[in-house]
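Take this structure first; my questions come after.
Note that one protein chain is taken out, while the other chains of the complex remain in position.
Think of it as A and B in the order they're written, each chain with its own count starting at 1.
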Amino acid sequence: MEVVLNWLANSPDFAVPYALAALGLILSERSGVLSLGAEGLMLVGALIGVGAQLAFGAEGISLFLAMLAASAVSLLFAMMVIVLRVNQVIAGLALVFFCQGLTSLLGTLLNWTNQALTGIGAVPFGAMADWPVVGHILFNQNIIVYLTVPIFILATLFLNRSTTGLRLRAVGENPQAADAAGLSVGWYRLGAIVAGAALIGLAGAYMSVYSTKLWVAGMTGGRGWIAVGLVIFARWSPWRALAGALLFGCIEALIPQLAAAGVKLPQYFVLMTPYVVTLGVMVWVAMAKSGHDGEPGALGQPYVREERG
Amino acid sequence: MPVALQLTGIRKTFDGFVALDNAAFSAEWGEVHALLGENGAGKSSLMNIAAGLYAPEAGQMFLDDNPVRLAGPSDAARHHIGMVHQHFKLVRPFTAAENILLGNPISREDGSYRSKLRRMETAIRETAAELGFELDPTKRVAQLSVAEQQRVEILKVLLAGAKILILDEPAAVLTDQESERLLSTVAQLARRGSAVILVTHKMADVKTYADRVTVMRGGRTIDTVDPKVTQAAELVRLTVGEAITSPKRESRTPGEVRLGVRELKSSGAGIALNGVNLQVRAGEIYGLAGVGGNGQGELANAIMGLPALLDGSMELEGLGDLKAASTSERREMQIATIPADRYGLALAGGLSVAENFGIGQVHAGRYGSFWKLAKSKMETDAKEAVKAFDVQGVRSIRQKAALLSGGNAQKLVISREFSKAPKLVLAHSPSRGLDVRASAEVHGRLLAARDAGAAVLLISEDLDEVMSLADRIGVMVRGRIVAEFPQPASRQEIGQAMVDHA
Partner (left out) sequence: MSDALAPEMTGALAEAAPPGAAPAVIDAAPPAIETEAPRRPRRMPLASRRFSVEIRQLMAWQWQALILAIAILAGMAISAAILIAAGIAPKDLLNEFVVQTFFDKQNFEAVLFQAAPMILIGLAASIAFRARFWNLGLEGQMICGAIAATTVSLYEIGPEATRLPLMFAAAFCAGLLWALGPALLKLRLSVNEIISTLMLNYVASNFLLHLVYGAWKDPKDGFPHSAEFRVFERLPELMHGLSSAILLALIVALVAWWFVDISRAGLYLRFVNSNPRMAHAVGVPVRKMTLAAVLLSGALAGVAGFVVVSGQEGRLTQAFYSGYGFSGILIAFLARNNPLAASVVAILIAGLFVTGRSLQVFYQIPFSMVQLIQAIIVICVASSDFFIRHRLRPVAAKGV
């Protein structure tokens, strides 16, 4: 019972980075931009989050700066794919490797590596935290876990219940139509990339500031890529992405609990689990033959107006 | 009448190709002004400039005699210019109302998204009723028929406040009856004061509906005349420039059945193919007419061997089941295919002319063994073929195929496909996008193939093309052949067959 309780209480902590990163990806991909750079942007968020926390010690500022930094780096990606029409796969990969190199270099040069953060913990949600069972699981989390839910609600409302959301989706489904309707495909995509990057940066900062509480080079360990897979699994729907993120969170949270309960597991096989599950999920989605449901019609295609028509 | 829209001295090039050169055009309030010309004459480019989609390199634009410079389509909309493009600019997963709301001024007003959508739906219903047709604004565009989608496009520009209405080849995707209805609706708009510009290559529509007509050829505007008093022959001369004799079709006695298609059905969802039965004989051209999107593409793909789930049978005389054959086996059966999507299915634009030519016979071992490709032989053959088929613009046999113009690209395809005498020829919209001269040459090749004993299946949305080439004509509607006519066939009856089964 104790194990199950702890497991469930820890799951949101593991789920939040997946959820936020997937949401950021959905935002950008709904505008038609294939964002493979998530892994890199998460690293930027994680590094700047820790750096700012070491410098200022205020979580709000750290998270804000992490989001800002990820957005700033995403401008580079945006310039490549929107203005210079670089193949989005190449641009995304280049961004990941650029961020990996840059963060690892800065982390060492600025001496931010392996500096543990202190004084960050759960915020009990009023009296509800004392409720039996449910209180421990749901209402004794850190602030970002609570915030994730309204962020998802707002994002869904924005995408499906607002004019700007309608336009953003139009740009991703059929940029020619959006252009003919007088929308600037480039600016909408830029906005989506930058806003998405902020969320992805937040996901990274969450990992370093709240979960591990320190920076190590390459600490995201492929979670950005898993989020890319998660978005495909979720067919670009925020709620399905949240459900998928919870699934991954539960799987990841289970491992330390089992180990604590004395179950002997081969350590490195356990570490493979998220990647194997991602593969399994991708295969499952493909077998389910949902085809291209939900996939933005112009995903990955640069928009060129003046081609000979 | 005051001049609504005037364009002077317009120039536009695409990668060195001059699409428009010193083009001039003017439309008045209250008239239907036709813009007539062959494919590639520059009609669409000129109107894309008027609609703010392209920026001209030189020239001026006036609205009500005031000079304007459009910064983009939204700027054009603000100046009450609206264009219905030949290829609809609709977001298929969105509803009609969502599509129309997208660029409509309502979307920029205050108020909740839902209330704006409701207002849009009401406005759509009202305006549709006003124009005399029905449209469910809550239906997704993907579920609408082509004619309904066109209505969405027209409502979109009207509700955005368009008073200068540009329609780019509106009849191309409609049956004769549907286009008649559409054109009288827009003529009615002109009667009430709007300026309607009708881009078309159909003489008949010009004669019936236009108050004035401007003729374009080779990127220039040739003349503006009154279609009511100008002879049709004179209009043709203006459009084409000079008389080109189209190849004469002599009827011949066809041979035995070469291709037999029985009850061919798409087994997946949808009704792409819904039980096609047809026979093409050796030495005849079977013309398949019909409005685009009625399963012609699927039928062509089935014969080419592109992946699809199919029930029913396709037999090639003497060689048996065609359905099970791979694309390379079909090549060995001497099936020549001229697909509609030239750069999608017939040519690899990034590869050389020689490679695009050689790929046709490389499987059969004509160009060396698997271990070593005989490049020089391929290039020699390609050079000869380019000469024999009069493919122009080939500076080097190693240049990219994408550099060829439409007509020459098509000739390259034909040179490859006809390099071994074909038994069956599949030609899908073979003259789409070609100028008159190139079309005539392509048609000549098809007739020559027929005379040499090949069975030719010609699928085309251009009824004129089918009428002039085919020995027998089938009409395809909703994935079935609904009627067959021997030549001489009546244009009227064919058109009626398209409507009756739609």
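As a working rule, a contact is a pair of C-beta atoms (placed from the backbone, for glycine too) under 8 Å apart; a residue touches a chain by one contact, two chains touch by 3 or more.
Given the structure is predicted, the values throughout are model-derived calculations rather than measurements.
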Margin query: Just to verify: which one of A:174, A:257 or A:278 makes contact with the chain not shown?
Written below: A:278
Checklist line | Selected residue (touches chain absent from view) among A:58, A:90 or A:263 | finding: A:90
Checklist line | Contact residue for the chain not shown (choose from B:228, B:363 or B:387) | finding: B:363
Check: So which of B:105, B:444 or B:486 would be touching the chain we can't see?
Finding: B:105
Note to self: Using the document's contact rule, name the residues of chain B that touch the chain not shown here.
What the structure shows: 1-2, 4, 13-15, 29-30, 54-61, 63-64, 66-69, 71-72, 74-75, 78-80, 104-106, 108-109, 119-120, 122-123, 126-127, 130, 155, 158-163, 188-189, 192-195, 304-307, 326-331, 337, 339, 343-351, 355, 358-360, 362-363, 367-373, 399-400, 402-403
Notebook entry, point to check: What residue numbers in chain A mark contact with the hidden partner chain?
Noted result: 36, 76, 79-80, 82-87, 89-91, 93-94, 97-98, 100-102, 104-105, 108-109, 164, 167, 184-187, 190-191, 217, 221-222, 225-226, 228-229, 232, 266-269, 271-272, 275-276, 278-279, 282-283, 286-287, 304-308
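By our rule, only the chains that are shown with their structure count from here on.
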Note to self: Based only on mean CA positions, could you tell me how far chain A sits from chain B in angstrom?
What the structure shows: 44
Note to self: Show me the residue ranges of chain A that touch chain B in the complex, using the header's touch definition.
What the structure shows: 161-163, 166-167, 169-170, 173-174, 176-184, 297, 305-309
Item checked: Parts of chain B lying in touch with chain A, wherever the complex brings them together -> 14-15, 17, 19, 44-45, 48, 51, 53-54, 72-75, 77, 83, 85, 87-94, 98-99, 101-103, 107-108, 113-114, 116, 156
